[in-house]
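All protein chains of the complex are present and in place, except for one that has been dropped.
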Amino acid sequence: MAITLNVIVQGVLTGLVYGLMALGLSVIFGVMRVVNFAHGEFTVIAMYAAFILFEMLGLQPLIVLLPIAAAFFVVGYLLQRSLISPFVGRAEHEQFILLVGLATVIVNGLLLVFGPDARPINLPYSFDSYAIGSLFIDKVRVYAALGAFAVAAALFLFFRYTRTGTAIRACADNLTGAAVVGLDVKQLYAVTFGLGLACVGAAGTLMATIADASPSLAQAYTLLAFTIVIIGGLGSMVGALVGGVLIGVSEALAGFYIQPSMKSMFSFALLIIVLVLRPQGLLGRRL
Amino acid sequence: MTNIWHNAGARGKLLCLLLLAVLVATPLAADRYLLSVLILVFYFAYLGQAWNLLMGFAGQLSLGHALYLGLGAYTATALWTLFGIGPWLGVFIAIPVAAAAGMFVGWLGWRFAIEGVYFALLTIAFAEFTRIGFDHLQVTGASAGLFLSVNSPGSDKWWNLGGGPLLYYYLALILAAGATFLVAYLRQSPLGYRWLAVREDPEAARAVGIDIFRARMIAMLFSASMTAVGGVFYGFYYRNLFPSQVFDIGRSIELILAPIIGGLGTIFGPVVGALILTPLGESLTALMEALGINAPGVKLIFYGLMLMVIISLRPDGVWPWLARRLGLSGARK
Partner (left out) sequence: MTALLSVRDLSKRFRGLAAVSNVGFDVAEGDIFAIIGPNGAGKTTLFNMIAGAMPCDGGTITFAGERIDGLRSDQAAQRGIGRTFQVVKPFPALTVEDNVVIGALLRTTSVNEARGIASEVLTQLDLIARKDQVASSLTLPDRKRLEVARALATRPKLLLLDEVMAGLRPTETDRIVAILRDLNRAGLTILLIEHVMRAVTALASRILVLHHGAKIAEGTPDAVLRDPAVIESYLGAEAL
């Protein structure tokens, strides 16, 4: 029982980081309907960024969290303005090819630069844990989860209370309406993609403290992000976090009780079940 | 059949025959390396045709065709290694296995109105699910792989799909040419028209009496079955199978590139795409070797860049544009 509880708590904490990554996809996919098939690749870039900053400059991930997120925002903004913008509204397979091309470039670029080996960040507290009764919780996971939660909350507030955030939501709800009332849709889309990538930048940085950076993670993360967004419900920010936690826990339990290599099998099974029984996702609006 | 031939136009006929004649005669002059490249071209043209049937004609995006490829490959290979059942018989078991999987995915997706990206994700989910399953399936060697021994009796005979490159060359050529003719035939049959209607507008298709579920299921049946045959070829050509390779999403992606680059929904698109992509990849590798750079990633980076460029500049694919240049008909979607 105590062990199960331990596993679940670890899963919840990891799941929050997954959730933040998926949140980025939810924003991009939910607002622009662009299937960002390079999502996991961007996540892994962020992991490497955190790794390099730590190794070379000794900066801890939690310190570089915001700078990396900001840099990713800029990258996302520029990417949308240049490469992706012509593909908004185009057929899915065309977007898919574009982003798979981008993903291929990223993964192999990373392989070329860093090689296939996994790169861990060894923080002074990497192996510390908090003990609460019979619970032992990894310190890094707690920090990562708190960080993820904070960034997600900030994004939530942004969408709720700022003019730009409201305008982006308007674009997602009714594009023609938004254009008619004079919103600069192109600009808003660029900001949206920027925000999506900022989430990814933050999530990757946090992820680097609990998983070792390696190019081979990229594709799995892309699928993970899509799985979470669909399970949680497209267009629901809370849904992305809930989906992340759900997948985090399912992975942790399957990894512990069955086999680590089979953990994502359960995620995919969950995805199939949700697609069939509740295609709008757990917290999504009815389609 | 006579119909497609009739509609091909004089130039088209000539070009088709010429190409076939050249390809049939190629082994007389080609070395092993060139043959191996051409085998890959045919293989990708063949799989491209299979996938294009579902996506290009019936309009359903599958990103999980590795499932049918892998099931085909594993079924035939396991039948041979475990029971000594040869591939010419095994293929007739591999086809229904993959077809059943395809029908199940299709049924689930289309009965429950899962469309577009969601359908694509459903197909990925099934392929990945199966990949992990096979990673733990002991009878087929789990993640350690399944190997076709080269020295068990009869394994080098053509009737067991063993032998030199010539066998695989002609086999792949027949597959690719056969698939192209099949697709051309289907395209101008009532079924082909129905697929186009379903792709273009499902609701309007219904209004003219087309059972869209049925039409999509038939497309899936053809597509999955053809892919399974490609899987059997894959298994006996490479002679080793790993779930992490054959069921990988990378496989699914690789087999859809040729039709998309060549031209979705066209008959020659998959062929043209394969003729562009495979030699390009090979020459890049050769170039890297010549330059003494040992960086396999560079080829893939270039590949990725090329995908981005082509899809940005020629979203309809290369073939419609090329056909117009060459003054050929039949480039129509």
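Read from first to last, the chains carry the letters A and B; within each, the first residue is number 1.
By our rule, a residue touches a chain if its C-beta (ideal position, glycine included) is under 8 Å from a C-beta of that chain, and two chains touch if they have at least 3 such contacts.
Computed from a prediction, not measured in an experiment: that's the story for all the values here.
Contacts of the undisplayed chain with visible chains (whole complex): B. For the chain missing from the display, the contacting residue among B:A100, B:A113, B:A204 or B:V309 is B:A204, taking the whole complex into account. Touch with the chain that is not drawn comes from one residue among B:F147, B:Y170 or B:Y193, which is B:Y193. Interface residues of subunit B with the unshown chain, by the touch rule above, are 3, 188-190, 193-194, 196-197, 200-201, 203-212, 332-333.
Quick note on the criterion: only the chains that are shown with their structure count from here on.
The distance from the centre of subunit A to the centre of subunit B, each centre being the mean of the chain's C-alpha atoms, comes to 32 Å. Listed in rising order, the residues of subunit B touching subunit A in the complex are 55, 61, 63, 108, 112-114, 116-118, 120-122, 124-126, 128-129, 132-133, 135-136, 143, 249-250, 253, 256-257, 260, 264, 295, 297-298, 300-301, 303-308, 311-312, 315.
By the touch rule above, subunit A contacts subunit B in their complex via residues 35, 83, 86, 90-94, 96-98, 100-105, 107-109, 111-112, 219, 223, 226-227, 230, 259, 261-262, 264-265, 268-269, 271-272, 275-276, 279.
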